[in-house]
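Structure in structure tokens, see below.
One protein chain omitted, others in place.
We just call them A and B in the order they show up, numbering each chain from 1.
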Amino acid sequence: MIDILQILISESFWAASLRISTPLIFGVLGALLCEKSGVLNLGIEGIFVAGAMSGWLAVWLGAGLIGGVIVAGLAGAFFGLIHAILTVPLGLSQHVSGLGVTLFATSLSYFIYRTALPNVSSPPRIEPFRPIDIPIISDIPFLGEIMGQQTAMTWLALLMVFIVWFVLYKTPLGIAIQAVGDNPNSVDAQGLSVYGLRIGSVVAGSALMGVGGAFLTMSAFDAFFFGMVNGRGWVCIALVIFASWKPGKALLGAVLFGAFDALQVRLQTEVGAFVPGQIFLMAPYVLSIFALMIAARKADYPRALLTPWFKGER
Amino acid sequence: MIRIENRNSSSRLFKFSIPIISAVVSLILAAIPLAFAGANIGEAYFVMIKGVFGSVFAVSEMLTRATPLIFTGLAAAVAFRARLWNIGAEGQLYLGAMAAVAIGTGVLDINGFFLLPIIITFGCLMGALGMVVPMALKTRFGADEVVTTLLLNFIILIFLQMMLEGPLKDPMGLGWPQSAPILDQGMLPTLLTRMRVHSGLIIGLVLAIILQIFINRSIWGFKLRAVGENIFAARHAGIGVNKSLLGVAICSGALAGLAGVSEVIGLKGYLTADLSPGFGYTGIVVAMLAGLSPIGVIAAALFIASVFVGADSMSRAMGVSSYLADLVVAMSLICVLIGGFVSNYKLTFTKQKKVTTK
Partner (left out) sequence: MSAQKVLSLRSLSKKFGSVVANDDVSLDLYVGEILSLLGENGAGKTTLMNMLFGHYLPDNGEILITNKSNQMEQLRLGQPQAAISAGIGMVHQHFTLAENLTVFENITIGVGSLWALKTDKKKAQKKIADIIERSGLVVALSEPVGRLSVGERQRVEILKALYRDARVLVLDEPTAVLTPKEADVLFDNVKAMTDDGLSVIFISHKLREVLEFSDRIVVLRHGQKVGEMLTKDADEQSIAKMMVGESTLISKRVNIQVGNPLLSLEKVSMKGSSRRNRLVDISLKVHEHEILGIAGVSGNGQSTLAELISGLQKPDQGEVVLGTSTVKKLNPKVIVKAGIGRIPEDRHKDGIVGNMTVAENIILESLSEKNIQKFGFLNRGSINSIAEELCSSYDVRGPGIHAHARLLSGGNIQKMILARVFSRNPKIILANQPTRGLDMGAASEVERRLLEARKNGSGILLISEDLDEILRLSDRVLVIHSGVLTEIENMDREQIGLMMAGESL
């Protein structure tokens, strides 16, 4: 017990938690934005892969780190656009279309990676983002230590939480996005485009997911591996429900999840001799299911989620 | 201005041809990545076709590959017909496979006449369990089965690694994480000498036909369809919706479990953590290509298996990544989705009239 407490009050533990949660923050925000407009995006898992691969490849080809992030965002937006076209104007099953996008984005990324690097045994490395030191913040005790270990992408993730919150709740655009996810007729009756709002939200949300994927290859690691996303996308879908579609709660959910993941890694080194390591590996997924069980019934679903809308049908 | 209108009825022929057109389109689209990889496109297609149909061995390989896809395709088709989103066939497949090696590697050393049915039944039960749990979470807690089954896939895969390093590990396996071999009498017979195609294929074909009849002709199937098409009307009409869905969950999970059993006792003879290269997920594509019809699953599974086998041999011969196959499969899913839209709706283009002001 003492050991766990010691872990929980250490700066390095929380620094790791925040690092682990960064791609999830991007992913949860992206999924939240899609779902707020009424579209479930199960393409997230594949979009993570596409973002991770394309961002890394761009940097490897000499685009620079910021260029890599932009490429990852564009890749996400591209796959998001496919999903949006299939589900919004065509009104096809959001479940199946999302899985299709995941399969498409994943296989295309793998194919491009293999074609670009046909015969490498160990994946080539890039120079990833480094932790940045912001003078005033690093002087704050505890928090300064935690933030001092983060890269620009984590800062960007935290900034995005604020931006998504601000846009959704404080701007006319965000009000319209919320309305289209609740009752599309409410924006249609005002002459606004239901399709435009939904497609825009899905594309923007998917771009966020793509950037989240890029964190894996450009900040957490410095190379691309097959299977490196490993279900993180699905975890994000569960976390959105846990967060009841609120950006602040989404941040909390992602960080809690990251903390749990960091804790299991540390526990594994502590008691790994007595318990098979896989028990700890399973924990994050089991935790996601628990989060879903707790939150699902009382979650405040966008009323028009999963429901396609066609012009002139009332 | 484009208008979307509901097509009142589309001819059977039209509906039937959509998956075929989608399959062909996705194969044609494969030329783009082939060109990107710098391959000679004509040669690539030729090598692919030869790789699937060039010899009896090639066809046998294709049928071997199609076998698990028939099972997972049926698992998805049955569930999706009832609008139960079982995305967990991959995990359920491994549950079935683990059940097979738990029993078939020596725990029960009995005559094959008894052993085979026991292995199959136990595998089906474990697969079914893998879908009953998310079903229960759905009815009890309202937890969306899409997310839970997806997450369970990862949990089960990790559990499998744990088992392969623990209780199911082969003591003679030189430290590799793999199970002991299935007893000889626990193996399904092969269909052709010196070929890998095995009688799991026959089981799959028979099950597809049985399911086709049950879904369209039986009361069970009627209820399943009613629940899938309109759960509110089904409940209102006195159909036991939860009971129906539970039946579907069991059936779907068992079929996915059977895919694992069949791979272990028909093909591999032992279990490793890479038994399935995503058969569970590919099964969803198979089901969608089949228009969720069990008989159609057979054709769709043969097509997808051909793509995989063809792409494999093309990859060996020409050095193009075999991920091309996954890409074609994904594209065929997207094509068939769009095709389904075209069959249900028609787009009419109307020109905006010029308004002249007096």
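Here, contacts are C-beta pairs under 8 Å (C-beta built on N, C-alpha and C of every residue); 3 or more make two chains touch, one makes a residue touch a chain.
Please read all numbers here as calculations on a predicted model, not as lab measurements.
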item: From B:189, B:240 or B:277, residue that would touch the chain that is not displayed; value: B:240
item: Touching residues (missing chain, whole complex) on subunit B; value: 1, 8-9, 217-220, 222-223, 225-226, 229-230, 232-240, 350, 352-353, 355, 357-358
item: Residues from subunit A at the interface with the omitted partner, ascending; value: 171-173, 175-176, 178-179, 181-183, 185-192, 300, 302-303, 311-312, 314
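The rule is short, and it goes like this: only the chains that are shown with their structure count from here on.
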item: Distance from the mean Cα position of subunit B to that of subunit A, given in whole angstrom; value: 28
item: Subunit A residues within the subunit B interface of the complex; value: 42, 82, 86, 89-93, 95-97, 99-101, 103-104, 106-108, 110-112, 114-115, 118, 230-231, 234-235, 237-238, 241, 276, 278-279, 281-282, 285-286, 288-289, 292-294, 296-297, 310-312
item: Subunit B - residues contacting subunit A, complex; value: 3-4, 33, 36-37, 85, 87, 137, 141-144, 146-148, 150-155, 158-159, 161-162, 165-166, 281, 284-285, 288, 319-321, 323-324, 326-327, 329-331, 333-334, 337-338, 340-341
